[in-house]
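Supplied in structure tokens, the structure appears directly below.
One chain of protein is taken out of this complex; the other chains stay put.
What follows is chain A.
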Amino acid sequence: MTDMASLMEDRAAAKVISDNLRKPVDWDSPKIARNIKKRYAAERRFKSYGLVAICLALLALCTLALSIGSKGYSAFYQTYVQLEVTFDPAVIDPDRTGDPDVIGRANFDGLVKQALRDRFPDVTSRSDKRDLYGIVSGGASYDLRERVLENPSLIGQTRTIWLISGDDFDMLNKGYIDPTVDEGDRRLNDNEVAWYNELVADGAVEKQFHTRFFTSGDSREPELAGIWGAAVGSFYTLLVTLALSFPIGVLAAIYLEEFAPKNRFTQIVEVNINNLAAVPSIVFGLLGLEVYLNVMHLPRSAPVVGGLTLALMTLPTIIIASRAAIKAVPPSIRQAALGLGASPVQTVTHHVLPLAMPGILTGTIIGMAQALGETAPLLMIGMVAFIVDIPGGALDPATVLPVQIYLWADSPERAFVEKTSAAIMVLLAFLVLMNGLAVYLRKKFERKW
């Protein structure tokens, strides 16, 4: 289009506009009505997009919760099998010594197997027997040992006892293994399913509350694995994190808010704190690996190192929250204290800090909740080791709850899926508790000056 032509067109357009302007708008014309209708429709559409977005987000949350809950609730129950166990004195204590050491070393596993053979006397072939022994978990013999050690008079008697079942049997009882599919496609063969049906018909199969899940450490056997070891590890790790990050964070916040002059140093500190809050967590893991393990030679997999690493991560959260809380204390309180002869440090410790404490605590709890759920940096410093023992201190090898979840999620056994989900439920429960506490503190001590 040439310049001339476009100029002509502009003029024409301008004329149309000026003609329109001269005409009064007929607000009742169908054109305007249509326009308004269209605009209202657009308004409604736009509003519904927003609603749909929120609903999508909430739907995702619900799906997450439902998928975890539906997979995990069954882990709180465990299948038990009722068997008649003969506490054969020839096996437990052949010389009738009554010595707990002798009893402790006895072959309780053999007793369990004997009880199973007695229950199903037709089973003769070697491989069938091996399948048969799978009905009861390897952990059942420890339960028997404890029973006998507690009550030695059991020796020589025959008792009907509920024994913890193996994981495949448990999965069958919970309905995760479909006995109707082809034999080659499921974990249990036809024999095992037949035994199961026989036991069920006798009322010898029962689901009981699974206390062991809360009291024992990790195990290769899903039915014996528990979260207590990881919970204790998390506790020690968070303890170290809190012991370091709380005082350091609060002191740094006090300095920056109350004492710091505006100079290069404090500027660098402030920029740094913001940057630290944004560094990916795995980079802190690399720092921990290099500095704490390779340079300082601290023990691998120990809560101390985990706590040191997480402390650096939670520091920015605590500093930022504490600064906000300290800033909220009105200057008149400081001036009054200073006017009465208190020194700057006394003003802070006697007046500002107590008033800011609820806010500081809220920030600290939120920081601790983040640290409790953190996984990636702990993988770097070796807290992924398989650890059965309950850690007895901050220097013992340990794992933490989220890492335990990660480890179980990687396990091939079907039964670990429900354990993983259940552990997630426990972890989320802790997080909800901590966040609830933070909200409560904020509500309770919130004050306007």
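Note that in this section a residue touches a chain if its C-beta (ideal position, glycine included) is under 8 Å from a C-beta of that chain, and two chains touch if they have at least 3 such contacts; residues count from 1.
Throughout what follows, contacts and distances are computed from a predicted model.
Per its UniProt entry, the chain excluded from the display bears the name "Phosphate transport system permease protein", taken from "Translational regulator CsrA", "Na+/H+ antiporter subunit D", "Phosphate transport system permease protein" or "CoB-CoM heterodisulfide reductase".
One of A:Ile92, A:Leu199, A:Ala252 or A:Ile387 touches the chain omitted from the figure, and that residue is A:Ala252. Among A:Leu154, A:Val269 or A:Leu437, the one in contact with the hidden chain is A:Val269. Checked against the hidden chain, the listed residues A:Leu287, A:Ala321, A:Ala337 or A:Leu353 yield one contact partner: A:Leu287. Listed by residue number, the positions of chain A touching the unshown chain are 39-40, 42-43, 45-47, 49-54, 56-58, 60-61, 63-64, 67-68, 71, 247-249, 251-252, 254-256, 259-260, 266, 268-269, 272-276, 278-284, 286-287, 289-291, 295-298, 312, 315-316, 319, 343-345, 369, 372-376, 379-380, 384, 393, 395, 402-403, 405-406, 409, 417, 420-421, 424, 427-428, 431, 435.
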